[in-house]
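Here the structure comes first, spelled out in structure tokens, and everything after it is commentary.
What follows is part of the complex, with its chains left where they were.
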């Protein structure tokens, strides 16, 4: 065949398996979004770039529509890839944990990292109009992704703690900064100056004394980020399960948060969202027989302390 | 800082530079598209999966709208990344050549491969309605990507020859197959049986004797695939250049632009497409002083023989 004499070029594609029996952590970040959702949004616009966040009229310090779009895209990725057991999102980034034993695409790094990044991007663009019906995309947003292998459970605990601590630090800063600007009448330069060298308690104090804002009562979504966790569906008749997932928030400390997070344009937080693909539907049906169906639950709770993990003893087990 | 005790988890992200002074070839493929544009489209639907191509009503054996959408996305990627000097597309795949000396993202493989895959995906979804105004996307399409490093020019020549030979083989098969089905009244099973064991000349003969189709006179787009090549802009006054590029900006489907595409060697569209991003526009203006602006030209010509390469002696030089 004419083609065969060129086929040798395939040999330059080298194998890139991820080390077996390690946790793969897949993280993606908005590319050139300038951290558009909340963190760092307060940076001085020292360059001439027009930011994605400004072009598209994002609210400061947090735009709930943009965050919910991120959650929607992340949920779609988890629905498509059952080996993702946990995800965490803040601002324009999302992290996904694949279970230790996954053999997805034979653990080929490029295949996994590009496919997941692509699907997330695709969902982000496709679902954009649901969250920004009046703001058509002005140009194509993109994300970069990476996979990091972690040998041990403690690394995974610390990884998620690292991201949630980052969420806290950024959000406290941004919340105070924008209060100073929007309610306090400071310029952005003045607001940065006001915050220079302050500690957490100073920012809490500024928020409370000047603006009557109790930081700890702000929406947990902003303070804690978004956790998507795959949980086994409790054994209930299917119809009842549907009803429950639409109407009812999960029990526990985050109940309030969940209620607040629903808007007309977004999926509610504990649904088995409408499967994105026929294939997905098929798989889900097939799996109903073989093993308990799983729910993907959206939470905005603490994942640094032990409670979250103790309540899910099998989360890191496989 | 509270975050610092977790920061060590960053150390597990290992360096992944691509070997210096090699050509990087970035290829992406439609993920689970089932090769929806033309190649393999004739495969029996032996499984229950509903194909992207069927769900979205793609024409057989080639859907020009889908191919033009691929070209549009590829062109957008090239506009954003000046170090991409050549691209080749067929069906649901596209290959991009980065110049040998590129230092894009410090040649970090994951960063490059995910960012490019993401941007292409984003464009594909964003521009879909222009090409399929009556067919909204039913679910998010995705792509996988990879980067292959090639040490020598001859590998690059052979790589592109490999892809274009593949285009020819697939398109001849599919064209004959669908003629047998659509005009010859065969079932798909019968058509496969008719073609089993045939050589190229047999398929040419079937097309001509039964359906009066001269394969070599079919649109070169289908037979040769799409070549996007960056060429230096001829020296024209700036005002004129601007006017020209504005008048041809892709408001809707690029069909008009493509009219000239029916012979092998002629550029089918020499558009300075509207820059996708404000940032891009800025860069282009800045570069006007420093060096000649580049055009991205769409061709459907032979790239296996020497002519294409001899006419562009600097294409692989850097």
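By written order: A and B. Residues from 1 in each chain.
Definition applied: a residue touches a chain if its C-beta (ideal position, glycine included) is under 8 Å from a C-beta of that chain, and two chains touch if they have at least 3 such contacts.
Treat the numbers as computed from the prediction; the structure is a model and nothing was measured.
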{"item": "Whole-complex copies, counting every chain including the 2 in place", "value": "4"}
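By definition in this document, only the chains that are shown with their structure count from here on.
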{"item": "Separation of subunit A from subunit B, taking each centre as the mean of its C-alpha atoms, in whole Å", "value": "31"}
{"item": "Subunit A residues within the subunit B interface of the complex", "value": "1-3, 5-9, 12-13, 28, 31-32, 48-50, 55, 76, 109-111, 113-115, 117-119, 121-126, 137, 139-150, 155, 158-159, 161-162, 165-166, 168-169, 276-279, 282"}
